[in-house]
Every structure is written in C-alpha cells, then in structure tokens.
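Only one protein chain is missing; all other protein chains are in place.
Order of writing sets the chain letters: A and B. Residues in each chain are counted from 1.
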Amino acid sequence: MSLRSYVISRILLTIPMLMFLLTLVFLILRVMPGDPALLHFEKNVDPEVLAEFKARLGLDKPLLQQYFDYLFGVFRGDFGLSMQDFQPVTKQILDRFPATLELTVWAMLFAVIIGVFLGIVSAKNYDTFKDNSIRIFGIVTYAIPVFFLGMILQLIFGTYLHWLPTGSQIDPRLQPPRVTGMVTIDSLLAGNFYAFVDAVRHLILPAVTLGTVLCGIFIRLTRTNMLETLRMDFVVAAEARGLSDQTITYRYALKNAFLPILTMIGLQFAALLAGAVLTETTFSWNGLGTYLVDRISRRDYTAIQGTVVFFGLLVMLVTLVVDILYAYLDPRIRL
Amino acid sequence: MGDLLSVRNLTVEYRTRRGVARALDNVSVSLPENTTLGLAGESGCGKSTLGRSIIRLVPYPGVIVGGEIIFSLRNDIEYDGQVIPKGEVDLVTLPEEAMRKLRGEEIAYIFQDPMTSLNPMITIADHFVELITTHNPEVTEEEALERAGEILDSLGILPERMTDYPHQFSGGMRQRVMIGLGLALRPRLLIADEPTTSLDVIVEAQILDEITQLKEKFNLTMILITHNLGVLAQHADNIAIIYAGRLMELADTETLFENPQHPYTKALLSAVPDVRKPEKKLAWIPGAPPDLTKPLEGCMYHPRCPMATDRCRVEQPPLVKSPSGGLVACHLY
Partner (left out) sequence: MTEMGDTLVSGILLFLHTARGEFRELSLKGKLVLLLLTLFTLLLVGVLVSLALTARSGIGIHVVGTTFALGLIMFLIRRVQVRLVESKVIPRRAGFPVFIFLAAVICSAVGGVASLILPDEAAHISSALIIGGCVLAAMGILWFEGYPQLRDRGTPGYITLAGFSIVLAITYMTAISRYIVPYDPFTINVGPLLSPPSSDFPLGTTQLGQDMLSRTIAGGAIMLQVAVLSVTICFSIGVTLGLIASYKGGVLDRIVSLLMDSIFAFPGLVLAIAIAAMLSPGVVNMALAIAVVYIPSYFRVIRSQVLTVKELPYVEAAIVMGARDRDILLRYVLPNVIPSAVVVMSINFADAVLTAAGLTFIGLGLPIDVADWGWDLTFGRTQLQFGAWWVITFPGIMIVLLALGFTLAGEGLNEILTPKLRE
C-alpha cells in the first residue's frame, strides 16, 4: 500500500487506542478508588469542606458527565485543577516537562550510541571473550534497578571522587533565565558558558545512569542483526570484491540494522519514561517524574491523573511518529 | 605458460560444537594459465570450501590448518605502506590487508545465488562505483560511473537501468551484474561457485556461454565449481573430482569422460542421463556421504565402493599417475 494510505490508516488506528487509554486511566484513577476527594483527605474531613472542595474541582457532578468533561478537557489540553493548590495541572506539567525531556533525550542518545557500538564490536568478534563479556554486560545492566545504579554512581563519582555533582540540574547561583526550561539550552541562549558547563556536569550522571540501563537491548538488537546480516550472501560477495571492513560494517551491515534500531527506540520510549521517573527521584532532578512522586505523597489525585494521561499521550505520539518514519524509510513500503 | 595457481596439501577444518569436520584433507591441484578447471562432487564434498579457501573467505567456523596456495602475481601489491613484490606468493599466509587488495583485482568470485548476492539497499551503479573507488581511490565518481556504464553495456544491460535496485532485475540479469562486478577490474583468476545452479536451463546456457566468451576475451583462468558434470563437459579443460574433502581424480575433460579411472567417477558418470542413449538405466550410489567429523583411516569412499578391498579400509590411497594420463587416488592403480 502506498505511504499516504498507510499514514492515514495508522493515524485512524490511534484514535480508538487513545480512547481506550483515556478511559482506562479514568477507570483506574477516578472510578476505582470510589471518591478520590475523600481519599485525598484520608476520610478525615468535615462534610461541608468536602462538598466545597468537590464543587471547586468539578468532582460533584455525575460520573458520566465527569467522564465527558475529562475527555473534552484532554482534547483541549486542560487536565483540571490540582487538589493541592487548585492550580491548573496542565501548567504544572508543562513547567516540569522540559527537564524530563532533556534527561530522556540525552539518556536515549547515550543508550543508542553505546549500545550500537558495543553491538557491532560484539558481532564482529563472534564467540570470543569480547563478545561474551559484552553480552554479559548487556544482561547485567538490564537486571540492575536504575535507582540502585544511580546511587552507586553518586557514591563513586560524587561522594568519593568529588568529580561530579549528585543532584539537581544546576548550581542555583548559575541558573539562567528560563526560556525553554531545559537548563543546558537556556544557558546557551543566555550566552552563559559557565552555566552551560555546570548544567552539563549535572546532566552527566543521570543521563549515563538511565542510558546504561537501556543500552542492553540495543546491544542485543544490533548484535543479532549484524550477525544475521554479516552471514548473508551479499556481504560475503562484497568481501570477495575486496571492499574494506569499514564499508562492509557500515554501508552493508549496519544499514540493514538501522530500521530495527529506529523501531526499538520507539518501543523503548515507554521504558525510558518509566526509568526517568526513578532516575529523577534519585538525582533530585526537577522534572515530571519528581512531580508525579511528589503528588502521590500528597494524594493529589487530579494531578496524578493528569500526569499519567500526559505520559500515555506522549508514548502514543512517539510510537506514531516512529511508525510513520519507519514506513517512510523502508523502501519496500515506499516503492 | 606456467601455473597461475598451485594448491599444495591444503587442509581445512570446521570447528563445530559437535566436533571438528575435515572439509578438505591434503588436497593438491594445479591450475595452468588460461585454462578452466572444473571442481565436481556431491553437495558438501568440499569443492566450495576449496574455492573459498583460495580467496580466503572460508565461512565461520572454518579454519585453514595446513598447506599452501601459491599464486603468481603479475604486479606488486602495495598496502599499508608495505610492498609485496610480484612473483609467487602463498595466499594462506598473506596479511589480510594484502589479501583484500587481491580480491576483486586479481581474483574474482561469483556466487551461486544472484538473488541474494547483491546489496538490496543500494543501486547497481553504487555497487560498481564502490568497487572501483575502493580499489582505485584516485578515480572520481563520474569516471567510475562511466566505467560502470561501459561494463553494463557489454553485459547487455541498458545504462539507464544503472540507477535501479537489485530487486528490480531478473535472476539472469543479476547474475550478469555479478559477473560484471567480478570482471570489472580485469582479474586473472575467476572462481565461479555454482554460477548457474539457481537459474533456469535456458538462462544457464546463455550465462555459461557468455562466461566462456569473456574468459577468452580477457585471458582469464577459471575455476568452475559445480555438481553438474554436463556443464563441465562443455566448459572445462580439466576436471577434479572431489569426495569427502579428498581429491579422487584429476584429468582433462575428454579423458575423464571417455576413460574414467576412479570408481567414484565412474559411478557419477553413470548417474548422468545421456540424450543419445535414452534406454540407459540411471545408476545411483548406495550409502550416504560420510560424517566429516570422523575421517576414515583408509579411503573415504570405500564404504560405498563396489571394488573395495581390505587394503582400502586401512590405507589411504595416494595420488598417483593414472594409466589415462591424469591423477587418481585409488588402490586399483
């Protein structure tokens, strides 16, 4: 089928999935606990106060109406008001999101680069010590809880060696004026070199932590793909023509692996966000993850709902983009 | 005219989990210049391994464990700042970088399956440009493209099709592209590994004829690997019969067909249908090819040989001159 019809059908498919997702979140966070407002006060509240509270947040309306308000709200980008401070949740989410974006992008970059590189080395040294150690490395990094790794790195590089800072995004004294919310970019925009360097120094440990835990899957993907491709006839034929090792690895073998790697980035995005929540908590990184955890401890259920929906939407968007990109790049679909 | 290639006592092993399989056991053949040597035998007998050993691309887990492959170079090889002077070199011990230079320039290899031998992600033109610029970095892309056009033209492929992808060509055309790539740099030795096995009979005949013409035109020396004796009858000057990694018989084509010496050769020939004798009964060889992880002390063929004696069981027959003028490894001689 042509690219156009594929894109259209893919987008159309997203709509029911979106509905399912939103309904699911609504069921879990609004319907299941019974009365979230009551839960917020831990059942210890004056009925009048409770009534006023619910009215303010729109929680006194019939459930079905709440459901539709919720759906329309999402489409408008309105996630309701926080139970904590009655501020619009959307604004709070957008405030904290750029920090998470910064962390996750760098972490994914790290994971992919390291993962692909190690995967190539592994494949080209098939069944040797190098290969097996890299494979073990990949398996072990998957089994380490991301926060444990983070703490160990903090211990080594922060507390013992004093090389890198162990928390937050930047030294508060160097904080640049907020433009995008991403401290590294804001520093560059403000022309403040020292701030930039400091921001990068703060970024290194969290990004490496999150990236390391995710790189295992890229190592394995690249390795499997390379091994398969390197054994194929056209690779041996290329070798028989005397093409260089470099050409063969990159132009022949890796090119074949490129699309699966792209797809995997999309698939891993969900895991990336999950890991980000834990990483942010470990490193006191002021992003959406710490926001979520904070709101949980305060039983701010409207904020929790908004954040969860936001995460879900994000994953869906990324998956959609990756699918379309894949269709565009795969010559078999394109031609 | 001397020998272009001389394989001496070549032994190749495949080291697998189940054991070590001897794919080639002390094989020696010589290849005079401008001749075509046919390598024939059953599947898995080692003929492909021999071809791959010469170009030193034995697939994992295969290893060359002994012997020499003497190749006579016409030019010096320069690589990494080192020079290997022209003359005779042992391909087994040649450094990989030097070997890489040889591949494509001096020795070319054509694979069996044209459907999978080309990179599906790049155009035909790219294949040629890559090849030419890798071996001659001074050549510009335009020059390389021109050259590619010429070659394709001589193969009967329209130059406009140069920018197409491999999957847009038919099997026969793809094989021609492979041949074009193989001969683009004017190598001296061409190894064709079952070049027509996956093509239909008519295309097969065309391709083989074209290869033979090219051989004449460019003064090539060729090794033709196939299990199809009929093909060798038409296109080979000398034929080597390989069984279970060992050379059984070597003779010029006419002699081999008229006066076969080795029992295995005779059995093979009687299994080939003859158009002139439609009533001829097709014979088959009882038994199965041996397990190469357990090489026999004596002759590898003796379990299936109608003429086997006690001596065949314990003593491996050496390669000796046969009454017909070729070489044979059998205790009968």
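Remarks
The definition used in the following text is that a residue touches a chain if its C-beta (ideal position, glycine included) is under 8 Å from a C-beta of that chain, and two chains touch if they have at least 3 such contacts.
Just so it is clear, the model here is predicted, and its values are computed rather than measured.
Within the full complex, the residue among A:V7, A:L21 or A:L262 touching the omitted chain is A:L21. Screening A:T90, A:T281 or A:T302 for touch with the missing chain picks out A:T281. Against the chain not shown here, subunit A presents residues 16-17, 20-21, 24-25, 28-29, 32-33, 139-140, 142-148, 151-152, 154-155, 159-160, 224, 227-228, 270-275, 277-278, 281-282, 292-293, 296-297, 304, 308, 311-312, 315-316, 319.
In the analysis below, only the chains that are shown with their structure count from here on.
Averaging C-alpha coordinates per chain places the centre of subunit A 54 Å away from that of subunit B. Against subunit B, the residues of subunit A that register as touching in their complex are 126, 231-234, 236-244, 247, 251-252, 255-256, 331.
Against subunit A, in their complex, subunit B makes its touches with residues 55, 57, 59-60, 100-105, 108-109, 111, 113, 116-122, 130-131, 134-135, 165, 178, 181-182.
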